[in-house]
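Only a single protein chain was left out; the remaining protein chains are all shown in position.
Chain IDs A and B follow the sequence of writing; residue 1 opens each chain.
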Amino acid sequence: MQFNTQVVSPVTPLMVCTDIELIAAHDNRKTVGKISVTNPRMRCRNVNVFYGDKQAINRVNLDIGRHEVIAMIGPSGCGKSTFLRCLNRMNDTIDSCRVTGEILLDDQDIYDKKLDVVPLRAQVGMVFQKPNPFPKSIYENVAYGPRIHGLVSSKSDLDVVVESSLCRAGLWDEVKDRLDQPGTGLSGGQQQRLCIARTIAVGPEVILMDEPCSALDPIATAKIEGLIDELREEYTIAIVTHSMQQAARVSQRTAYFHLGDLIEVGETNQIFTNPQHKLTEDYITGRFG
Amino acid sequence: MHLPTLLFILALLCVFSFWIGKRRALIIADGKHCNLHSLPGYYGYYASLWCAIPALVVLVFWTGFESSIITTLVSRELPVALQSLPSDRLNLVINDIQNLVSGNIVSGEIDPAMRAAADHYQHLQQISQAALTVVVLALAVLGLLLAYRQIHQAQRARNWVERVIMFFLISSSSIAVFTTIGIVLSVLFEAIRFFQAVPISDFLLGLKWSPQMAIREDQVGSSGVFGAIPLFAGTMLISFIAMLVAAPIGLMAAIYLSEYASKKMRNITKPLLEILAGIPTVVYGFFAALAVAPFIRDSGEWIGLDVSSESALAAGLVMGVMIIPFVSSLSDDVINAVPQAMRDGSYALGATHSETIRQVIIPAALPGIVGGMLLAVSRAIGETMIVVMAAGLSANLTANPLQAVTTVTVQMVTLLVGDQEFDSPKTLAAFALGLMLFVTTLVLNVIALYVVRKYREQYE
Partner (left out) sequence: MNNGAKIKPGSTMERVNANLAKRYAKERRFRRMGLAAIVISLMFLGLLFGSIISKGYGAFWQTYIQLEIHFEPEDMDLHGNRSLEVLSAVDYGGLVKRTLREMFPKVKKRKEKRKLYGVVSNGAAFQLREMVMNHPDLIGRTVQVWVPADDDVDMLIKGHIDRHKPESERRVKDQQIAWVDELQRVGKIEKRFNTTFFTAGDSREPELAGIHGALMGSIFTLLITLGLSFPMGVAAAIYLEEFAPTNRFTDFIEININNLAAVPSIVFGLLGLAVFINFFGLPRSIPLVGGLVLTLMTLPTIIIASRAALKSVPPSIREAALGIGASRMQTVFHHVLPQALPGMLTGAIIGMAQALGETAPLLMIGMVAFIVDIPANMMDPATALPVQIYLWADSPERAFMERTSAAIMVLLAFLISMNMLAVLLRKKFEKRW
């Protein structure tokens, strides 16, 4: 992983990127820090989100690199979850929601009219704030994704996928004797890991996590955080969290949102030790939030 | 005095009591509210209630029992020849007397004894009316005087009035319980009388139903046969056909409306479905008998099938249409109760809309849907007018939907409509059928309501 440490980027191969940054620089609420990375997995340019007439996200530019964990922090209502939900078009399910701008996944605009959300979401999975296992058995919960996408051809293949997904989610040992019991019967932390296993089973490239630990106790949280760290090797992870400690623990880069604006983005260490923007500093030092 | 006039005078008295009670309170308090325990209006209500309640209670009971008491008195005065008649004939005579009194046409010839009895009846009625007027008005005035004398400064009029209101509230809520008890008792007693005449095992297990001849004892071979199995089978056949229509269509309509339809389409379609739900069953019955049954018979003939003109299929089909909106609105509620998080989880995995619905939403909503279906079945079983008008009277024991069958409710209507004495097994059979119907639907409803309630609690 390679990060540019300069605040103002040199000319990057993508011209559009530079233009945008120039525009961003002219804005009085310009994003401080390095928004772009080389060879990003996802690239967001000038993203605006509206709920009816209300603007929830205001011209956000951000890159998400390969095999990194990027944390999005900020006070509640700052738009960090809304932004995350743009990344696999989960906002489509909300009628009044409108997204403008450009979000590229490997150079493909995911808001392209012709693009199909079904394979997109197979590529960009999502884990939610509240564990939401389906009212099915543990096995069926994990098997659901591979089954609908037709990823496996036989029952034994499916067994393999389920087992490996549960293993990688660190849940296998706890549930291997009761795969046929309902997923809703697990504890909160187990449910959340089941949801992660369910997401992994489809074989995505990016995993979005929307405050995955906010409904869990500290021990379960620690387990999930360890899991995120392991998953980084294979997946790109974007995580929204309200806990600054969590962001510091699991992420390499951190983006700070405030009232729909992306205020500052940079390496996690730098953001927490030496924030450039006044608002970031106020938030990190606990003056509000 | 006529009843409406009496009620009007009573109402006037109440208004007067309110005014006088309020005035009295103000006089006692020297015109200052703060000297009183409650607001002066409450003293008005106090007087008003004292004036109205005893009078109304007497009024209701008096009118409720007036006719039966007078009838007893009159029948005691009847000539011995008439009195010694068997009870069913005596009832007819008394009926004739009552008809004479109200000036209707009488079934037989009017003999002088009956004319005399009718005059006697009328005379008693007049006395009763006059006495009622006097008693009610006297009670009202007495109540008012009592209240007037009781009003004093420290009197807690508000608490008293509120207690009376509370009593009214509680008794109104208890009506539901009394209704249930009333249903159970009335149906049970008559059913027990029926089972004294016809053994319960014959009723529940008998394969033949022909109640028609059991009216007069002197007829040869007059015993009716009361085996209810054909009725139960017919009811089940028609309900089954109805559910076959209503369950898939209602469920799919609910799914389409809540998951796919645009807001505009929903705004148009939902009220239309509500109209379908609001159409009286007698209209459905007419439609079934007039349009659907002939259509089915003709198309059956066209492909060479022998279809009865009162086929179970026609009744079941139309009943199914009637139940569609019921199923769809219950399913709609249930589907909307599935949390959004469940859908999000499925969409985030890349499931399509229909995959989410079929594999996540419906399994999640299943208990609620099942509960709704049970309620729909209970409705189909108890539905009366459609089957009365479109299904037959002949109690065939068949599973062929193209033949005519009869149902429990049809038989209840045919047994009870028209003039019947109250103690022939034929009439009582209707109550036995009613008992079966009530018990079946009660069990279905209780299970369904329990399931739906549990389901709702799960997601609340």
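To be clear about the criterion, a residue touches a chain if its C-beta (ideal position, glycine included) is under 8 Å from a C-beta of that chain, and two chains touch if they have at least 3 such contacts.
As the structure is a prediction and not an experimental result, all values here were calculated from the model.
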Exercise. Specify the residue from the set B:25, B:93, B:391 or B:412 that touches the hidden chain.
Key: B:412
Quiz item: Where the complex has a chain not shown, which of B:198, B:257 or B:338 is the residue touching it?
Solution: B:257
Quiz item: Considering the whole complex, which of B:321, B:338, B:429 or B:451 touches the chain not shown?
Solution: B:321
Self-check item: Residue touching the undisplayed chain, where the options are B:36, B:237 or B:437
Solution: B:437
Quiz prompt | On chain A, residues whose C-beta touches the chain left out of the figure | solution = 105-108, 114-116, 118-120, 122-123, 148-151, 202-203
Practice problem: Would you write out the residues of chain B that touch the absent chain, in ascending order? | Solution: 64-65, 67-68, 71, 98, 158, 162, 165-166, 168-170, 172-177, 179-180, 182-183, 186-187, 189-190, 248-253, 255-257, 259-261, 269, 271-276, 278-287, 289-291, 321, 324-325, 328, 350, 352-355, 357-358, 375, 378-379, 381-385, 388-389, 409, 412-413, 416-417, 422, 430-431, 434, 437-438, 441-442, 445-446, 448-449
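Going forward, only the chains that are shown with their structure count from here on.
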Quiz item: Per the centroid of Cα atoms for each chain, what is the distance between chain A and chain B, given in Å?
Solution: 59
Quiz item: Residues of chain A touching chain B in their complex?
Solution: 88, 90, 93, 95, 117-122, 125-128, 130, 132-136, 144-145, 148-149, 195, 198-199, 202
Quiz item: What residues on chain B touch chain A, complex-wise?
Solution: 263, 339-352, 355, 359-360, 363-364
